[in-house]
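Following: one structure in C-alpha cells, then a few remarks.
Excluded from the complex is one protein chain; the other protein chains are retained at their positions.
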Amino acid sequence: MKTILLSAALIWFFSGAIAQPEVPVEKWTGKTILLIGAHPDDDSYSMATLGMLNANGNEVYIAILTTGNVGTQDPKLGMTDLAMIRKQEEQAALATIGIPTDHYINFGYDDGMLEYEDTKEVVAKLVRLIRKVQPDVLFAFDPGKGGQRWHKADHRAAAYLSADAARAAMWPLMFQGQITVEGLKAHTVPEYMLYDSADKDKNTWVDITGWEERKVDALSKYVSQFSAGWSDYKGPDLSPEEEEEMKEGLHRWLEHRDGVPMEGFRHYAGLPDDIGR
Amino acid sequence: MKTILLSAALIWFFSGAIAQPEVPVEKWTGKTILLIGAHPDDDSYSMATLGMLNANGNEVYIAILTTGNVGTQDPKLGMTDLAMIRKQEEQAALATIGIPTDHYINFGYDDGMLEYEDTKEVVAKLVRLIRKVQPDVLFAFDPGKGGQRWHKADHRAAAYLSADAARAAMWPLMFQGQITVEGLKAHTVPEYMLYDSADKDKNTWVDITGWEERKVDALSKYVSQFSAGWSDYKGPDLSPEEEEEMKEGLHRWLEHRDGVPMEGFRHYAGLPDDIGR
Amino acid sequence: MKTILLSAALIWFFSGAIAQPEVPVEKWTGKTILLIGAHPDDDSYSMATLGMLNANGNEVYIAILTTGNVGTQDPKLGMTDLAMIRKQEEQAALATIGIPTDHYINFGYDDGMLEYEDTKEVVAKLVRLIRKVQPDVLFAFDPGKGGQRWHKADHRAAAYLSADAARAAMWPLMFQGQITVEGLKAHTVPEYMLYDSADKDKNTWVDITGWEERKVDALSKYVSQFSAGWSDYKGPDLSPEEEEEMKEGLHRWLEHRDGVPMEGFRHYAGLPDDIGR
Amino acid sequence: MKTILLSAALIWFFSGAIAQPEVPVEKWTGKTILLIGAHPDDDSYSMATLGMLNANGNEVYIAILTTGNVGTQDPKLGMTDLAMIRKQEEQAALATIGIPTDHYINFGYDDGMLEYEDTKEVVAKLVRLIRKVQPDVLFAFDPGKGGQRWHKADHRAAAYLSADAARAAMWPLMFQGQITVEGLKAHTVPEYMLYDSADKDKNTWVDITGWEERKVDALSKYVSQFSAGWSDYKGPDLSPEEEEEMKEGLHRWLEHRDGVPMEGFRHYAGLPDDIGR
Amino acid sequence: MKTILLSAALIWFFSGAIAQPEVPVEKWTGKTILLIGAHPDDDSYSMATLGMLNANGNEVYIAILTTGNVGTQDPKLGMTDLAMIRKQEEQAALATIGIPTDHYINFGYDDGMLEYEDTKEVVAKLVRLIRKVQPDVLFAFDPGKGGQRWHKADHRAAAYLSADAARAAMWPLMFQGQITVEGLKAHTVPEYMLYDSADKDKNTWVDITGWEERKVDALSKYVSQFSAGWSDYKGPDLSPEEEEEMKEGLHRWLEHRDGVPMEGFRHYAGLPDDIGR
Partner (left out) sequence: MKTILLSAALIWFFSGAIAQPEVPVEKWTGKTILLIGAHPDDDSYSMATLGMLNANGNEVYIAILTTGNVGTQDPKLGMTDLAMIRKQEEQAALATIGIPTDHYINFGYDDGMLEYEDTKEVVAKLVRLIRKVQPDVLFAFDPGKGGQRWHKADHRAAAYLSADAARAAMWPLMFQGQITVEGLKAHTVPEYMLYDSADKDKNTWVDITGWEERKVDALSKYVSQFSAGWSDYKGPDLSPEEEEEMKEGLHRWLEHRDGVPMEGFRHYAGLPDDIGR
C-alpha cells in the first residue's frame, strides 16, 4: 500500500504533513465537515467550533456510532427508552447550534459494545460514509500521536476505526463493492481536526468567543447525562434551578487560554497514513 | 423468544402454517415482493414469476448480497471488471422482465467470501432491508425443510441468513437501533416463496406460460456466466450464432410439468420460526 | 480423537448404540437428569416427563442459555422487564411440576443472539456444566439424525452446541483448565433424550397419563408467551376466562398416541460421537 | 459465481453430474489422489482402496487437519505425547499399505477444536493444498447429499470445509495471493470419492478382495485408539493375544456385500458447486 | 454512555479524579480488594502489599485468567502437568502471605492464548466477578496513562480487559443477564492500584518494611518459573543451596526507595472511564 516512497515523492512537491491549518478555522467557509463519534454528545468537545463552521457557510455532518442506550443509572429506563431520549437530546443540541436534523447520522450500534462488533464491518460503513459525504475535514477522536492514545472502550474503537476508515477510503480497490456496484468514488480526506487529544498534542485552538452561551445551551440538552437526570430522569425539561446549576457547571468546564474561551484540537493535514505520526 | 405456546395460541385462530398459497401466485396483485440472493443471477430460479408479478401490479425488489466479482475463468478479467459486468447484466436482465433499475439492491460483499463475513452484521443488514421494504412475500433460497438443505458456499449463507433475518425482523427489541434511531418498524413477513428447494419439497408450481421467451431473453443477458463468456469474455453482445446457441440451451433448461412451463417453489405461510419445519 | 476403531472395539463387548431405553423412562429412578434449552419454556416439550422423573426420585436440572429478553410484541416491555418476567414464569412452571428453584440455571445470554456468541465459549460453559452435574441423561434439542436438523436460530445453536459439549466433556485434555485448576472430572453422558425431533426419528414415547393437568398448569405460567400476554402483558395473573381459554388451547396441543397422552423423543444411548447417526 | 447458467451450458456438451465412475475404481491408474481428513486414522474408511490405488500406479496423498492430540482416556498421556503417538501410528498404517511417509501431510491443528478455528484460514490452506497437489480425485468426508450430513465436531468441519475448498480452488480470483505471489495454478477437482456417507447415498462399492489383511494390519497400528491402548497406552507393540483380539474385531468390522469385502463411497463427478446435490 | 458532562457534573461536588490515596495504603482496613492477573505469579508485583492488606483486616481476592500451562522449557512437562504445578505454587505463595486458598480464582484459559479468546466473553466474566466481589479497590495491570501501555501478550489482554470490565460493571444495562437472571448488582469500583506501571506513572509507593522476607518466601514458591525449575523441574522442593541462591536473587530484585523496601503503583480514584487519563 502507499508507502514511504510515496511520502518521499510528495515531499518534493508539497511541504509534507502540515501541523497547523493554513487558514484559521474561524475563517473556514465552503467546506464539507464530517464528525465521527461513539455516543450522542461526543460532539461536546467541538460543539462551538461546529456551530461556528455551520454559521460560516460550511456543511457539517455528525455521525455517531452507538445509540447511547446503556449509559444510565436510572432503574426506570430501559435500552429503548434511553436510545430515544439520547436521540432527542442530540437533535436538540444540534438545533441549538443550527445544524439541521438530517445532518445527524446514527449507526445504531449498542452502547458499550462497539469493541465487540466486527471491526471490518464498522470500518466498511465508515468508509462508505466518507465516500458519500466526501468531507474536506474529518473531526474524530484523536487516535494518538506517536503512541496509541488510551481511550475508554467505544471511544477507543471510534478513534482507531475512524483513522483506519479515512485511510481505506482513498483506495478504490478497498471495499470495492462500494465503487463498483454502489457507484461511490474513492476519497482522500485531506485535513483532520482530532478531538480529545492529549494536551501536549493539541496544536490548534479555536477561539469560540460569542459561542460560549450557545455551547452551554446545547450541552444543557444532554439532561440524561447530567447527574440528576442520570440517576432519576424526569424528562427533557429541567426546573429553573436545575438548569441554572447545570449551566453554571458547564460554564466552569469550558476551556480558556489567556481568558479567551477556546476549543483545542490536534490539527493534521496530509495523507491519512500518517495521522498518528 | 416466540415459542411453542404461541404456536399453540395461533392454532386456535388460524389454521396453522399453510403450505399452498390461498390465492394462486398467478393472481397475486398489490403485494410487495422481496427476493434475497447471493449472486447477480440468483433470480434465475424465479425470473418469469418475478416478471409476471411485476406485470400484475406487485412491487418487486431484488437484493443480492455479493457483487459476483470472482466467478470467471477469463484471465483478462479482474475483480472490479467483473463486478461491473455482473451489475450491468443483472440490470439488463431485470429490464427485460420490466423491473425498474432502482428496485435492484446490492450489498457489495465479495463473491465467494460470504461465509467468512460477520453473520451478525449480514443479518442486521437483511433485517434493516426487510423493515424498510416491509414485504408481503419473501423469495429466498430454501434453507431446508426438516433438515438443513445443502447449498454451496454463499448460497448456504444466503439461505440461512435470510431465514434468520426474517425471524429477527419481527421483534422490535432485536437490532433495536433500527427502530429507536432510524425510525423503522418491526415487520413480520407472512409468506415465503423458497427457491432452489429439493424437488420433494416443492409444493407450488407457477405456470409461466407466455413468459418463457422473456425469461430466456433475460437469462441470456448473463453472458459472463455463459461458457464462452466465462472463459473469454468479449462484451455484452453475442454473435447471432452464440446467442441462438445460448437461448436454445436455456430453453432446454426450463422446467415443465405436463408440458406446461413452470417454476417450482416451496411456498410457506406462517411465523418465520417455522420456515424450516 | 475417538474413532471408528474405538467403535469397532466397543462393538465386541457392548451391542453398540441402543435406540430404545432398556428400562422404560416411566420406571427410571436415581438418575441425574440435565436439560439444556435456549429459552425459558424450552422445557415445554418434556415438561410432564421431567415432572414424573423428579417425582420418581431422579435429580432434574434445567439449564437455559438465554434470558428470553426479546420475545415480545408488547411495546411497554423492555429487555430487562422481559427477562425478569420470563425468569419468574420459568420458576413458577418448574414449581408446578415440583422441581426446586435452585435446579434452574440460566446462562444469561441475550435472546435471539446466541448464534452470534462465541461458540467455543458457549461449548466451554456447557462442558463445565456437564462436568459439574455429571448427568446420566441429557435432554437436548435434537441435532438431527443422519442430517443436520433445521431449527430456528437459538434452537439451532442449543441443539448443535449441546451435542458438541457432550462430546468434549468426556476428554480430559479438552477445556483442560476445568480439570486442572477447577478440579472437575471429565464425564461421558451415556444416554440422551432428544426433544423437538422429526416425527420420523422419535423412537420413545413417554406415557404422561396423570401428568396432563400439571403439564397444562405449568405451561399456563408462560403468560408472556401467550398471545394476549405477548402483545399486551398485564402481569402473571390471567382472568378466569383467559386462563380457561389458554388451558383449553394447551390441552388441544398435547400429543396423544392411541388416545394416550404422550411426549415423544429420540432416545439415544452410546458415545456422544454418534449422537447424530 | 458459477451459476445455474453454466450448468445449463455444460449440460449441452457433457452429460452433467455423473454418479458412478466410468472406469471402475479398481482399474484406475495414473491418477493423483488426495484424501482430506480430520484425525489421524480418518483414512480407515478407505484404507484398502487407497492401498490398491497406490499399488495400481496412482499417486496418493493423505492430508489430516488435526494432530489427534486429545483423544485419550489415559491419564498418563499429555497432548504432545499423544500427537507423537498418533503421527507414528498414521505413518505405520500408511507404510503397511505402501504409501510413502512424505505423502502424509498434517496441518497441526489441535484435536477437537477445529470448529473454533478461523474457517477462512482453514479453507485457504486446503485451497493451497489442492492447487499444489492438483488432484484428479478428492477423497473427503461426505458433506451430505440434499441435506447437510450430521457429523461430529471436527468431522463436520472437515466435510464442509473440504467441499468449500474444492469449490474455491477453481477460481483464480479467490485466495489470489496463492496465484499471484506463490505461483500456484487454479485447479478444478473433477471427481470425488466421499466417505462416511449415509448408506442410502453410497453409490460406489470398491471390491477390496486381496486387501482385507493389509487393511486390518494397517488399522491395527492405531493402538492408542484401541480400547486397551485408549485408557492405558503401553506403546506401539501389542502382546500376541491383544493383537489377535484386535484384528479379530477389525475383521468383523469390515463391510461385505454378497460376501465380497467392500468399501463404500458416494462417488461424484462434476463441478464442485453441486457436490451436495 | 457516561460522558464528559457527567464528569463536569461530578467536578462540582467531588474534587475529580484523585491521584494519591487519601488514606495511605498501609492504613487501609475493612476494604474488599480484588486483583486481576493473567498468570499465576502476576501477584508478584504486589505480593507484600496484598499480604499487608490481608493482615490489616481487608478481604483480598486473587483472580488469574490463565492456568499458566505453557511457560516451561522442560521437555518432561506437558500442559496438564504444568497447570497443576502452577496452581500448587500459587496457593503455596498465597498461603505464605496469609491469603486463604478459596480466595484464589482461576478462569482456566490456556496460557499464551488469551489474546485469541473472545474478548466479549472474557470481559463478561470479569464483570460478573466484579459484581460478585464488589471490590473497593481493584489491582490490575496498568493499561497506561495517556497512551496504551505496551505489555506482552496475555498481560496486554489482562490490562485492557480489566479496565473495560471495571467500566462495564457499573452499568446495569450492560451484560444485563447477570442482573436480571443471576441477581447480581451493578458495581462501580471507586479505586484502583495499577501494577507494572511505567516508572514515570507510579504515584504511590507502599512501604513493605517487615514484609520483605515473607514476599521473598512467597515468590520462592514459584519454582517452575525459576531458571533451574524452568528447564528441568524437579518438584516443589529446592535443595538448600538452590533455595538460598533463589532467595538471594529475589532480594536483589526487590525495589527500594531511599533504602526503604517499596512496591510502586499508579493509584487512581474516580470513574473507570478515566482510568487511563
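Read from first to last, the chains carry the letters A, B, C, D and E; within each, the first residue is number 1.
Methods note: a residue touches a chain if its C-beta (ideal position, glycine included) is under 8 Å from a C-beta of that chain, and two chains touch if they have at least 3 such contacts.
Just so it is clear, the structure is predicted and the values come from calculations on it, not from any experiment.
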item	value
Chains still shown that are in contact with the chain withheld from the display	A, B, D, E
Among E:78, E:108, E:135 or E:177, the residue in touch with the chain that has been omitted	E:78
Contact residue for the chain not shown (choose from B:78, B:98 or B:236)	B:78
Which residue of D:80, D:188 or D:203 touches the chain not shown here	D:80
Chain not shown, touching residues in chain A	1-6, 8-13, 119-120, 143-148, 163-164, 167-168, 170-174, 186, 272-277
Missing-chain contacts mapped onto chain D	66-67, 69, 79-80, 83-84, 87, 106-110, 117-118, 120-121, 172-173, 175-182
For chain B, the residues touching the chain missing from this view	78-81
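As a convention for this text, only the chains that are shown with their structure count from here on.
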item	value
Maximum centroid distance from chain C, chain identifier (CA atoms)	A
For chain A placed onto chain E, the superposition rotation in degrees, Cα atoms, nearest 5	120
Most remote chain, CA-based centroid, reference being chain D	A
Whole-Å separation of chain centres (CA-atom averages), chain B against chain E	54
Chain centre separation in whole Å, for chain C relative to chain A (CA means)	48
Residues of chain A engaged with two or more neighbouring chains	66, 69, 78-80
Chain-level touch network, classified as line, ring, star, complete or other	other
Touching pairs among all chains present in the structure	A-B, A-C, A-E, B-C, B-D, C-D, C-E, D-E
